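On to chain A.
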Amino acid sequence: MTSTESRRASRRQVLKGAGALAAAGVIGAPAISKAQTGTIKIGVPTILSGRVAILGQTSVGGLKVVFDKFNAAGGINGRKIEMVVRDSKGAPQEAAKVTRDLINNDKCEIILDAEASSAAFAVQEVIREIGVLCLHSNSETSSLTADPKLHVPTAFRTARQGIHDAIGGGDYAAKIAKAKGLKKWATCSPDYAYGRSNTAEFMEYAKHFDGNIQVVEESWPKLFQPDYTEVVTKLLNAKADAMYSALWGGDLVAFIDQANLYGLFDKQASFMVNLGDYGVVDQVKQFPQGVYSGGRYNRTVPATKENEEWYQNYVKTQKHKPTNWSWENAVAAEFVVEALKKTNGDTNGKKMAEAIKGMTLKSQFGTKGTVTMRAEDNTLVDYIIGYGVSLSKEPYVSDFQASAWEPIFELEKQWKKKQGYIS
Partner candidate 1 sequence: MAGRWRDLGLAALGLLVLLLVPVVGAPPAIRDFIMFGMAYGLLAMSLNLLIGYTGLVSFGHAMFFAAGAYAFGLAMQSGKFSIPGAFVLAMAFTATMALIVGAICVRLNEIYFAFLTLAFQMLFYNIILGWVSFTGGDQGLMGGIPRPKFLGIDLADRTQLYIFCSVAFVVCIAILRQVVTSPFGYTLRMIRDNQERAAFLGINVTMVKLACFVISACIAGVGGILLTLFVSGAYPNFGFWTTSGEAIFMILLGGSNVFLGPLVGTVILRLLNDITVSYTSHTELVLGIVILVLVLGLRKGPLDLLADRWENRRQAKAQAVRDAADKDAQAGRDA
Partner candidate 2 sequence: MSAGEILRVDDIDVFYGASQILFGVSFGVEKGQSLALLGRNGAGKSTTMKAIIGIAPATRGRVSVRGTPVQKFTPDRIAREGVGFVPEDRQIFPEHSVEDNLKIAIKAGVGGRIDWTLEKIYDVFPILASMRGRMGGRLSGGEQQMLTIARTLMGNPDVVLLDEPSEGLAPIIVEKIGELIQRLRDMGTTLIVAEQNMHFCLDIASHVAVIDKGHIVYRGSIDELRANDDVKKRYLAV
């Protein structure tokens, strides 16, 4: 009795041991088995779980549409692109680990970093060390590319950049403020790096363009805060003429729902940079009138045939609506494809970086039908940003005014000087 029992137990232990071995094998094995298939592997660290899983989902969608088309056309030199997507759960140290694994273990030759900001900084450090091509497609934090201390020659950003939004938005806000006499402003933005710098920059440029503007109240709800009541009442008490908010995603939806209860939007003009995105704008059930929203992604901005086609194709193939992250990643994928054509399929980080640096790409997301990867700081310019008046139904935006890039460039340069990034 005892002996059979223990024998069974020992067999179980052996099986368990074998399982562990198999598991260890998994970690090393794909490197050998998949490298021979000859695909160009592109590693995508992103967020697929938790509250912002939508970021990962719509980012991957944006990439897929482009790469599928590339593969359907036969790839390059017979090599097709294979995406390896990994969930970092948004944790920077996991993102760093995952990125290293994607390169070292899965033999990914290019990294498409679809992470949010803090993880993007961690990925940047990995790229600095390993030197493959990396495109940050979601991080909007200006310093990632603007600060020369953080510069990595093979890393680029295809996401919009905070400072661009701020200058364009500040200009737009100032025009409205002058016309309507909006002097006292309040802010309501999430309390983390993006929310803080975005808001400070927006207000700085609003004041720059209209000297009468002053900020009378600032509120900083926590990121993912479920209840904004105390923030809303605080804003009510401030009795401001206008409000700026950098809240985004579900937080913005909740804030609007809760602020509606207090009639906050009836009392002031509101500027919300992240409102004009699918997944947010179509979730707001009681849409406030007279709210100005920044352009994220909208099928009517620009109102071209290409954009509508792109939208229809995206929805058809990905089964969900595209977001701001989708176009940013689509652009990143386009850059990769174009660069591969230039290098004739050579994925060497330096060569790819050379190809992408300064590259101008035909794109419906650009103000002049093109977007450019600016050579001086490896970041995307000439993409469409701007503000419009929000509507409660499709197309959700009217009177969209794209920001002109010339003043943005000029003020961006001054900003960089002030930050000590350039002399």
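Selection criteria: all candidates are chains of the complex that A comes from, given by their letters.
Assume a residue touches a chain if its C-beta (ideal position, glycine included) is under 8 Å from a C-beta of that chain, and two chains touch if they have at least 3 such contacts; residues count from 1.
Source: prediction; values computed, not measured.
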Practice problem: Check 1 or 2 against chain A and report the one that touches it in the complex. | Solution: 1
Self-check item: Residue numbers on chain A that touch candidate 1, as the complex places them
Solution: 2, 6, 9, 13, 16, 20, 23-24, 26-28, 30-31, 48-49, 56, 85-87, 89, 91-93, 96-98, 100-101, 104-106, 117-118, 121-122, 125-126, 128-129, 141, 143, 147, 149-150, 191-193, 196, 223
